[in-house]
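Removed from the display is one protein chain of the complex; every other protein chain stays in position.
Let's turn to subunit A:
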C-alpha cells in the first residue's frame, strides 16, 4: 500500500531542493560558465538528483514505507526505460556513425 501520510516539511524541503536543482543547470547554461562537457555533466547530474527529490518528497516514495508492489513496479519501469532508451540511442548513434 502507498502511504498517504505527507507532512508540510516534506513539501517544503522538496520545494527548496527542487528550486536549487533547477536553478543550478539554468544558471550555468545561461552564463556558459564551463566547457560543453562539464555543462552536460552538470545538467545530467542535477536532473537525476531532482527526479529522486521529486519521488521522495512529492510522490512520497521511500524504500522503507512504500509497499513492495509499488517499488517493484517503479524499478521494473526504470529497468525497461534504461534498456529501451539506452539501446535506442546506442544503436542509432552507431548506425549514424557507420553511415557517414
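The criterion applied here is as follows: contacts are C-beta pairs under 8 Å (C-beta built on N, C-alpha and C of every residue); 3 or more make two chains touch, one makes a residue touch a chain; residues count from 1.
The rule we apply is simple: contacts and distances are computed from a predicted model.
One chain of the assembly is not displayed; among "ABC transporter permease", "L-lactate dehydrogenase complex protein LldG", "Cytochrome bo(3) ubiquinol oxidase subunit 3" or "Beta-ketoacyl-[acyl-carrier-protein] synthase family protein", its UniProt protein name is "Cytochrome bo(3) ubiquinol oxidase subunit 3". Although one chain is not displayed, its contacts with subunit A can still be listed: residues 1-2, 4-8, 10-11, 14-15, 18-19, 22, 25-26, 29-30, 32, 36, 39-40, 43-44, 46-47, 50-51, 54-55, 58-59, 67, 69-70, 73-74, 76-77, 80-81, 84-85, 88-89, 92.
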